[in-house]
Structures are given as structure tokens and as C-alpha cells.
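For reference, the structure discussed in these notes is given below.
A single protein chain has been removed from this complex, and every other one stays in its place.
Order as written gives the chain letters A and B; numbering starts at 1 within each chain.
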Amino acid sequence: MKISKLTVYSALKLLKSGEMTATEILNLSLEAVEEKKELNAFITTTIERAGKDAICSDTMYKDKKPRLLEGIPIAHKDMFCTKNIKTTAGSKMLENFVPQYESTVSNKLKELGTVLIGKTNQDEFGMGSNSLHSFFGSIKNPYSCKETLSPGGSSGGSAVSVASGQVLLATGTDTGGSIRQPASYNGIVGYKPTYGLVSRWGCIAYASSLDCPGIFGKTVLDTAYGLTSIAGHDEKDGTSSTEEAEDYLTTLIKMEEEQGSIDLKGYKIGIIKEIESMTLSDEVREKLSTTKLKLEKSGAEFIELSIPSLKFALPAYYTIALAESSANLARYDGIRYGHSDTSGKTFIDRMKLSRTQGFGEEVQRRIILGTTVLASGFYDAYFIKASKVRRVLYNEFQVAFKKCDSILMPTTPNTAPVIDDTISPLKEYSLDLFTVPINLIGSPAISIPAGLSDRGLPIGLQLVSKQFEDAKLLKLAYKIEHIIKGQKNDGV
Amino acid sequence: MAFTKAMTDKMSRLSQLELTEAVASNLKLDSILEWVGELKVCDTEGIDPMFSTAPFNMKMREDKKISTPTREEIFFNTSNVDGDKKFFSIPKVIETK
Partner (left out) sequence: MTEYKAPTYKGKNGIYEVVIGLEVHCQISSESKLFSTSPTTFTSETNTNVNFVDMAMPGMLPVLNSHCVDMAIKTGLGFHGVPQEISRMARKNYFYPDLPQGYQISQADEPIVKHGHFDIFLSEDEQKRITIERLHIEQDAGKLVHDKSPNSSYIDLNRCGIGLMEIVTNPDMRSAEEAVSFVRELQLLLRKLKTCDGNMEEGSMRVDINVSLRKVGESTLGTRTETKNVNSFKFMTQAIDYEIKRQLKMYDTGEEIAQETRLFNTANGKTKAMRTKENADDYRYFPDPDILTINISSDKIANIKKNLPELPLDKKIRFKKLFGISLKEANLLVSNEEVCNWFEHSINSTDKLDIKDRAKLFIGWLLSDIFGWLNKRELKLCDTGLIPAVYTDLMLRFHSKDLPSRISKTILTDILENGGTVDESIKRLNITIENDDSKLEKIIDKIIISSPNQVAEYKSGKESILGWFIGQAMKETKGQCDPQSLQKIFISQLTKITNE
């Protein structure tokens, strides 16, 4: 048995029936971690603690009181603060940071019996789309052959840890596509919940009005397990929704158990016409149209929608995200935690040195730009303008959602790019073309594998729904996943 | 919009980063600023800016105090602490406020 053959659903079955123990599953996971070390998916592994947790899980099964995810090996993006476990956000700034508190997301998953394998590598502070901007080295896409392929970013390590069969479930954060885009590049499912559905407390901030903690899994059903575990109001996060979280799981488990035939009769799926004329690789374009045909055959009705401002989403997103991040990263002054250079004579010197040494180039770029768009003389023309564009985009999408159940669109304009020196910032930013609009409007979105390109690389498509229609979205995604029968594999 | 030296200086000062001109030019700030400047062609006449997508009202906190972490936890991640471990400590600041 290889862990890559398991899903959360199937593993739970084996655990419940006693065919496997949590310790056995953990060992499979640890074998894979050892075997796939060169992918550099983890910054920190927590093997010792995992062993104890697995033993505890086995006791729970023995006592017939397993929790929802009892014994499931998982990984957390290193943005989630974990008590007494180093949490770096992929940055030299936090190279030695050991939080004395546990993020709401990681705490909820812990309380539900998961076994934490480690903290995954990522772009520094979530800033990047190729996982190149990590102080702990770049991450390799498991689909890489001769050339190293981008695993996507910023949650590259989490995506790779699931795709390469090291864990069954991983958390990520999605500010502009950081879950969906790497999920797409790695041939797995990535779920970005509605903004406000999942607490951000204890999750290191990139851009507060856009940051969404979410889940990677091999299947839609697995991500539903994850979402069910982490959704819900948190009084420690003032932007967390007070609405009760829905049941994301029962319907899906029922469908999985019944194994009945699946169709899309009565579903209206939107297609955005502006995407036609946008930068999009042929292989992704083709996958979108063949998928559309398949879904139509299954009974779905396709509706053409117009989002005229879609092309403004990318610059609006970068303006807002960078502005917010420039302030969010001001707390790293080297005094209370984080990289502290004490060679400077004055406080200002020390702070400047600590920040300049502690932050990588991309982070510094974004801080400078974020500072600029908020500065007097720029604020109205840039930050306020972008915030207005955000509302325009939001309004256009709300009109569109009235006409359909969900919108189908590419997750990324292309398959995983080859990592070389030619990736300029703007080129990197453009990888988020289709993911950032969804963060701007706060909607839930899921990237599901739509099969492989001719070159054998995964292509993901995303489904986007109205805010707080996460349960409906997951149900539709589950159906589409089964209709597409997207290739599920264990990487290379 | 060109990212002038004066701007580089001001922005790095405001963000407390030590940015040499060489580093700054490598950051390609010009091209990015120009790119986000494309927003100006989007018609936003009469539109209010949107700062959050949350469609719900904010839930405020009740005025309840909760016991605070120990000093040990507070100072756990720093060595910038005075000898008695009662304060954060930094080089002498000439008070400017």
C-alpha cells in the first residue's frame, strides 16, 4: 500500500474498519516524505509529535470514538502559526520564530484528530506564484522531468505535499490564487472558501481583505472534509462571518456511497465571454471547450456571461494587495520577534537592517509598491481607484451569478511553467489572471483537475459561485469531477 | 509614471528599507507602477470604493478582559529584553513624540 493510493475518504474507511492503524498510515506518509525530499515541500517536519498523535488516534479508534479526521496525515502551509512549532512564512524574517499560540485553522484540524506531518514551504509571506521566493529554497513540481517545473505558488509546498502523496490533506492560503493555481499545476483539488467563512486568526497576513485560508486534497470530497473542519465563525477574527457554517460533507458522502449515475440536469453554468480574448494557452483553451462539451452532454446548460471589467482585475488586485501588505509587514521591526540585526547603533538603523536583511527581494518590491500606492499624491489615483474597480467587478459578477449556478473558467492561463531566469515580476503576476478576480469579489472557488495536456501536464479548471454558496459549489464540483474523471495520480 | 530617485528614497524611508539605487532599479518598480496605472481607463464614475467583500455586519466584542500570556511567552521570541526581563529593550531613543 502506498499513501498516494489513498484519499481521506478511503483512509478513514480503512481506519474505521481496523484494516489499517493511524500509525501505519503515518509510517506510509513518513516514507513518502523521506522519498520525496528533493521536492523541498517541507520547511519543518514534526515527526516526533506526529508519532504521538497517531498513537492517540489509534486509541480513539480502539475506544470507538474517532473524531472527524482521526489519524489523517496533514500538512500546514507555514503561514499558519502553530504553538511551539517553528512558523516561518517562508521568510528569513521568521526563520526562528516559534509562536506561543495556535491558529484557529490548525487548532480546529488538530482537535479533529489529524496528524500533523509538518509545515510546508511557500513563497515568502504568500508573495509569489511559483514558490521561487522562499528563503528555504524553491519547490519542485512533481511533474517535472528534465526541466524543473513550477509547482505554482504561493502555497506550492502544500500542493506538492498532497500531489506527491506525502500527506492526504493540506492547508493553504489563497490571496490571489495561491491555493487554486498550485492545485491546478499539480493536478489536485484546491479550495478557496468564501472570504469570511474561515478564520484568519493566527494565519500570517499578506493582504487582509483578500486572504482566505483553504484546503488542498486529491478529491473534491477530501476538500469538503477539510472545509467542514475549518469553517465557522471565530470571535477572534472581526472579519469572520457570523452566519452558521453549512454542512459541506453529508451530501457528498452520500453520493460517494451510492455511486449512482451523475448528471447535471437543471444546472446552469456560466462562461465568461471576455476570457476568449484574453491571454490563454491553446492547451488550456482546448481543455475548457472539451470539458464544456462533456458537461453539456451530462445535461448542464451553459450561459454566456459578460464581465467587462475582468481585464482590470489583475492591476486592481495588485494595487490593493500590495497596499495592505505594506502595512501588514510593518510589524516586523526586529524588536519583539523575527530577524533582529543588532549591529546598528540606533533603533532606526537596527530596524532598517533587520527589515532589509529579513525580507527577500519580492517582498521588498511589494512593500515599496504598496507604500507608493498609499502615499499622498498616489492614494486616490491608485488605491482608491483600484478599490472602485473592485466594486465595479463585484457588481458585474453579482449580475452574472443571478443567471447561473456557477461560473466555469480556467484556473490558470497555462500549465506549470518551466523555472528559469526569465520570469519577470510582471510575467509572474500575470499567472494569476483568472484567480485574482475571485479574491477581489470574495467568492468561493474550487480548482479541479480537468485532465492532462498533450505534454502530460495537469490542467485545472475552476468553478466560482456566489458568496456563501460553498455547499452548493462543492456539490456541483463533485459532480463535475466525476464527469470529467480527471486523471488522479500520484505525481510522477 | 516613472519611479524617480526621490520616490525611491521616500518610499524606502517610509517603509524602513535600505534600498540602494541598484537594488531599486532591479525591482522594476517603473514597469509595475505603469502597469497598475492602466486602471485609469476603467470607468468608475459614481462608484464608491469597496474595502471589503463581507456582506455581513461586523460582530463587535463584549468588553471582557482575559488573562494575558506570561512574560516568558511575551519575550519568547526575542533577546531584546532588559536584564530583569521586564521590558523590551532597544538602543537609546531620543524622544521625538
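Throughout what follows, a contact is a pair of C-beta atoms (placed from the backbone, for glycine too) under 8 Å apart; a residue touches a chain by one contact, two chains touch by 3 or more.
Here the structure is a predicted model, which is why all the values come from computation and not from measurement.
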item: Omitted chain's touching partners, listed by label; value: A, B
item: Listed residues A:A50, A:L94, A:V198 or A:I215, member touching the removed chain; value: A:L94
item: Option from A:E31, A:E95, A:D237 or A:D341 whose C-beta touches the chain left out; value: A:D237
item: Those residues of chain B which, in the complete complex, touch the missing chain; value: 10, 13-14, 16, 51-52, 54, 57-58, 60-66, 68-69, 71, 74-75, 82, 86-97
item: Positions on chain A contacted by the hidden chain, ascending; value: 79-81, 87, 89, 94, 97, 99-101, 103, 200-205, 207-209, 235-239, 323-324, 326-327, 329-333, 335-337, 347-348, 351, 371, 374-376, 379, 383
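Convention: only the chains that are shown with their structure count from here on.
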item: Distance between chain centroids, defined by C-alpha means - chain A, chain B (Å); value: 24
item: Complex contacts: residues of chain A adjacent to chain B; value: 96-100, 195-196, 209, 233, 235, 238-239, 241-243, 309, 312, 315-316, 318-319, 326, 330, 333-338, 340, 342, 344-348, 350-353, 355-356, 359, 361, 364-365, 367-369, 371-373, 375, 381-382, 384-392, 394, 424-426, 429, 440-442, 467-468
item: Residues on chain B engaged by chain A in the complex (per definition of touch); value: 3, 7-8, 10-12, 14-19, 23-24, 26-29, 31-33, 35-40, 42-44, 47-61, 69, 73, 76-80, 88, 90-91, 93
